[in-house]
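Every protein chain except one is present and positioned as in the full complex.
For reference, chains read A, B and C in written order, and residue numbers begin at 1 within each chain.
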């Protein structure tokens, strides 16, 4: 497959850094252009990025000159990844679509547009069918998004339960890592010995994106699932890994053992496709009383596996459990990349791409 | 009132330390005897305690010789406070009851006994009526308990809602501080950059104690309220202050404004009693989006006020909100002390106490 | 004494907040004007301050309208405190001096000017004699500064040793709290599970300010002491309290016991003056092996006492020890306030102050 030449919008942000890291050794994609704000443009990537990951930036990327995020600078790219924040994405991504690019985006800016799918490949690869309609509207370019970082893990755990039993109502409380707030997140003074019980816009995203992703493809449209979600979002002082405590009401009484079996058997819609970023298993269930824990479990499956634990009966709804997913890998850059791999095997980069 | 001479069982533990700190300047009580394990007995308190609070132990307590926790060592005390852990309490507290002592306990050992009340004075002072029955059974001594540290804040916020609207179902996720685990809590290596999604026995306590405390006094017995509770308990890396994210189903549709008004008007059953440890207000409601926060709000009302925030509609149940209470003050030593003050004004230390 | 009406420059910053907190109940001073940046001016203090201390702002201050930092807005103030950062102070403080104000400043902007004293009252109150020269130069107004937050504790511990034995060389490594960086300090993502081995400008300040403060008053000038200092500055993830590990070369061999005696006997030049912010003792020495610790000891003497521990022989220089001081109290607002109290008893607010 490929090789495909890719660009990255927002390459100096935290999601951009994860994309650069993961693309460095990718078998199908190679980085062609790194784009960032005007302030960074014109300087080598290594000098302008505030690199927060534990290794230095990969050598090839480090020496690239950063470009401004305008389509003309990305000539020759088969696709662009977007790690832009919502405000910038709202302005910049449409210009790339208009110029005919495939935009594989982590941004929230266009997720709720009717013809823009929010894709978690294992869960709703079928929603990509909507791209035909989107491309017709735009004239060729298109946007595919992945969900908010706290939604990806949630829908991966809910999807098998939804298929098997029907998910009706969800109450979820989150324990979200600092990296989820990007480079401009809370000050140390605000988060040491503290929890912040609010993340602007996050609860709304969980409550809206979850039904859309679990929705069906009917009559040429994505029809949101009839799932009501109540989210309580919190920032805690962990570095990576969003932990979520979930109570769920299912379509019928289901015991923990039955649910665990369904979760363990879940393979998802990407089974057999050979996508390089696919983990061995999208969901694993641990048996220990005190797992998953962010520091111990966020690396499961290279950060792409959702770890579920403490599956037990809920006295109020049907079941309750914990889940953990790596927010900048599975919940952001890793999922963006997996989406691009899925698009690649479906041939979506072969038609109508800029030269 | 008083002065009453008091003893402390488990004086070297974290709850014991808070009791010693708060009793040092108490207008009604004076410390007579400090009791701890055999290992500590015979040495001055200052030498045997691993003092974890920010000031040194009060001078008068520091020089007391620690005694073993046997009734004979507590002669002359009007009452004993117990900060023992459950295992020790199960053995030791009954010996003091048998010897005729009033035991005002923070321990979970006997909370669920039918004739032992779990008291939060503002919420269910009326449950103390059961003491007559208990004293008849024991021959004079008795145990009064306060709830688990994560329950006290919860029932203080639920009580006014329960009276006004009826609370039917509760889903609560906790963000509990390290001090809640006492001196033998998680290692730094286990909790830095981490969250532990399990606290042994804690969810069961929340689910059982809450209905008992919100229960009514009918036909000579405490009748638990018909409230179903689902708890998700987590240890986070804060030092003090349990934060809880709550979704609650009420007896009818109630909007946030109406709920906030009821919470703000709540005075509780101790209004006008002049108890020294009573805060100005048992519950305050903050308007900011991002409060309560453990580090900023745990000191409210000297640690005795529960801070509520983010009261808003719940898409799954009726309402949702955040609450914070100081776990070793309001949730432990402060509530134990408030219980003793309430007993004092009711004259419960005047009848049948050991000389 | 007083009452004196005071203004605060930089009232919304972290040092400004501490000043507001401590002035709320001060017996001599009352807050007249709160000054901050143009962005904040015109709004009530409670709405514009990002209050980071554990209680809400004092009610009287909270309702004041914030003013811009121009002298005309501070009419009627006997003095102004400055909690400005260095850049702003460099521009703003001279305007107040020119307008005839006494400026009692925490800022580093003018500390190294020959006729501006850096004062820690217990150590070098005598340096205030230089004010006559400064006032002559300016026409009446003047600036008095306190040291950098990591210097105040250091000179309080070194001063008695310097007087008794002569301090020649100092190697000091710091463990500095997040609050020392103000509201714009390191992000949580940068400091959790991390140490930052550099604080811009800090080592230079320690190395220059220490000899000046320990210097003598000779021939109408402050003559820096002949003390060479090597500082290694680090930001760690504590909230308050700068810990410092010190090796010191003295003028002769001195054993730990002799040094401890000298430290314990130190009363300082403020003894008997009755300054409200003076702690009972400026320096205390603890005997435990593992003290001082930031969280346990930063509150000593209301945050105004320096806690020394682990005094022992140094295999390379003469002695080594640990010291801790509360960086935003003793190391900033508390020392600024103590300086103002010292000026007040010396009558420095009575001559030539603006009406």
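Here are a few things to note about the model shown:
Rule of thumb we're sticking to: a residue touches a chain if its C-beta (ideal position, glycine included) is under 8 Å from a C-beta of that chain, and two chains touch if they have at least 3 such contacts.
Just so we're clear, the structure is a prediction, and the values are computed from it rather than from any experiment.
Within the whole complex, the absent chain has one touching residue among C:5, C:261 or C:291, and that is C:291. The residue from C:175, C:266 or C:349 that touches the chain not shown here is C:175. For the options B:33, B:222, B:239 or B:342, the residue in contact with the chain missing from this view is B:239.
With the whole complex as reference, residues 52, 54-55, 192-193, 239, 295-299 of subunit A touch the missing chain. Listed for subunit B, the residues touching the missing chain in the whole complex are 52, 178-179, 181, 183-193, 237-239. Residue positions on subunit C in contact with the hidden chain: 169-171, 173, 175, 193-198, 200, 207, 228-230, 232, 234, 236-239, 243, 245, 247, 289-296, 309-310, 314-317, 320, 322, in rising order.
Please note the rule applied: only the chains that are shown with their structure count from here on.
Separating the CA-averaged centres of subunit B and subunit C is a span of 41 Å.
Taking the mean of the C-alpha atoms as each chain's centre, subunit A and subunit B sit 43 Å apart.
One finds 48 Å separating the Cα centroids of subunit A and subunit C.
Shared interface positions of subunit B, i.e. residues touching 2 or more other chains, are given as 193, 239, 295-296.
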